[in-house]
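The other protein chains are all here in position, but one chain of the complex has been omitted.
And now, chain A:
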Amino acid sequence: MSAAAIRLACHLIQEHFGEIVEKVCRFLLENGSSQLRVVVKRTNIQLSQVKKALCVLISHGIVAFESTKVGVVEYTANINHCLLLARYPRFIYSAKTLYGDAGELIVEELLRGGQMLMSMVVERVTERLRRAVEGSQKVEPSLARGKFIQLVEARFVQRVPDMPDPTKEEPSPSSDIPKDEAVLYKLPSFVHDIGTPRGKRKREDKDDEQGQKAKRSRTDSSGETEYYIDEDIFWQVNLDRFHQYLRDQEIVNAVSRSCDKLGSEIVRTMLRMSELTTDKLANATAPMSFHEILRALPGNLNLDRNSLEQYLKVLTEDQTRIVSKVAEAGGGMYIVGILFVDLKEGSVAVCLSCIQSVVQERFGSKSHRIFKLLVLKKYLEQRQIESFALIPAKEAKDLLYQMFAEGYISVQELSKAPDHAPSRTYYPFFINLRQVAQKQQDRCFKSLANLIARRKYEMNENKRLLEKAQRVEVIANSFRSSGADESHIAEIEEMITPSEQELLKLNKARMAKLETSELQLDEMMFTLENFLIYQQSSISADSKKAKGTTSNR
């Protein structure tokens, strides 16, 4: 948890939840777990307000609480969850591309509210949809409900896990234990009674659900009634699932660049086939057979058996090694390859490409060449670098040490003699990708915080003007709706002078640019984060393995 990360988190919290919540959260981030009383005292905020702020943070999964052994309740903020606030627009956008406007609104409402009842979400979404379509068309609540069910079935939305029993002392309310996982996505049975469109995913466990969940459906809501009793089930957005989706998207994009459109569609299909069965930290998807892939391919691709086979061959031979073959089972006349998508390899490749682009832009293409050379050949001395990269000695030295000074390249001291005398020591250069990724991540945090700070500053600078423009617009609108004269409206709109118009336009363009960049920056942060998670998981797996072998002895 770096200072830059905290700064960014505070910016984000302030934007989403306001000053007071930001102060409380900042205190928790900077001081670690604290009691309520301590928070109140040190932040100088009223008890009731701190309580409310903590409530907001808890419902968004940012703050967790647990009671210590002494019986005192302590609150802890999770910085990673704070930083996710920057990714909300992407979640919403993904929901839009997958499930249309209603899906977008559902996810937006859930993200904004943290934890919500299904009926509440459906009601609000229906309302908003009605308003958006200018009221003429009647939007059925069943539309939103159907989408909601689809989202749950695709595991984008999940139940809020039950609060841990204080007597049992479970670690944190948000940790989902695998055995409960299916429970998290169980829909109350009554929703199906209303004839809502059924999603295509996860059909199998609906039948047994009917019996189990019968007691949950207290009322049989018949027909199109607006209200059903679901007070006891709160829903939240399953962020892990969205992350999985975004990561898959990233890999698909990478494939489409290294292969072509059709190849990427095949990888997308493979990823979609396995998205519910694969663990979020798994290195690779579960293996799937050629026939399964063929069957699951969308019909509009017009791929026959032959060309699919060829495409898979191309994909497995690709340098990125994203798709691999694990086995060949002979079936009848043809060979069935069992394939899987290597998620770890995919994220490493994407992250590497991302870091390389940073090196390329920051230090130029010659340095990029040296960097890639080191990535490929692992350990090299300066002289070897010169001859491999065909860069004159003087220039190579310059570029190399520049990157070394900024921490992109590391040096490993290798001494021939135990005295480590410089004359008898090799100094090969290498790249510690994990370190570089972490450094980049930190830079991203700071940059994003900078962008947000700048955006706030710009907003503040033109605050009066913006407010004025807004007022004028409201007045003009109200005149228009009351059927006032056109000349009246024009008169009011003229209250903003041309120079002010100009400024407003400029301001709008600036905001748009800053916001786009924020999203792009977050995309990069996501890439790096993914990579680091995989690194972490492989390191812990290694250490576990090492521990296992030692204990075996």
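Details
We take it that a contact is a pair of C-beta atoms (placed from the backbone, for glycine too) under 8 Å apart; a residue touches a chain by one contact, two chains touch by 3 or more; residues count from 1.
Simple rule for what comes next: contacts and distances are computed from a predicted model.
Not every chain of the complex appears here, and the one that does not is recorded in UniProt as "DNA-directed RNA polymerase III subunit RPC6", selected from "Ubiquinone biosynthesis O-methyltransferase, mitochondrial", "Vacuolar fusion protein MON1 homolog", "DNA-directed RNA polymerase III subunit RPC6" or "Probable cytosolic iron-sulfur protein assembly protein 1". Only one of the listed residues, A:R37, A:R112, A:R131 or A:R257, touches the absent chain: A:R257.
The missing chain, though absent from the display, is touched by one residue of A:R112, A:R295, A:R362 or A:K378; that residue is A:R362. Considering the full assembly, A:L373 is the residue among A:L117, A:V160, A:A296 or A:L373 that touches the omitted chain. Per the touch definition above, the residue from A:N78, A:T285, A:Q440 or A:N462 contacting the chain not shown is A:Q440. Residues of chain A that touch the chain left out of the display are 253-254, 257-258, 260, 262-263, 306-307, 310-311, 313-314, 317, 319-320, 349-350, 353-358, 361-362, 365, 368-370, 372-373, 376, 388-393, 395, 440, 443-444, 446-447, 449-451, 453-454, 457, 506, 509-510, 513-514, 517, 519-525, 527.
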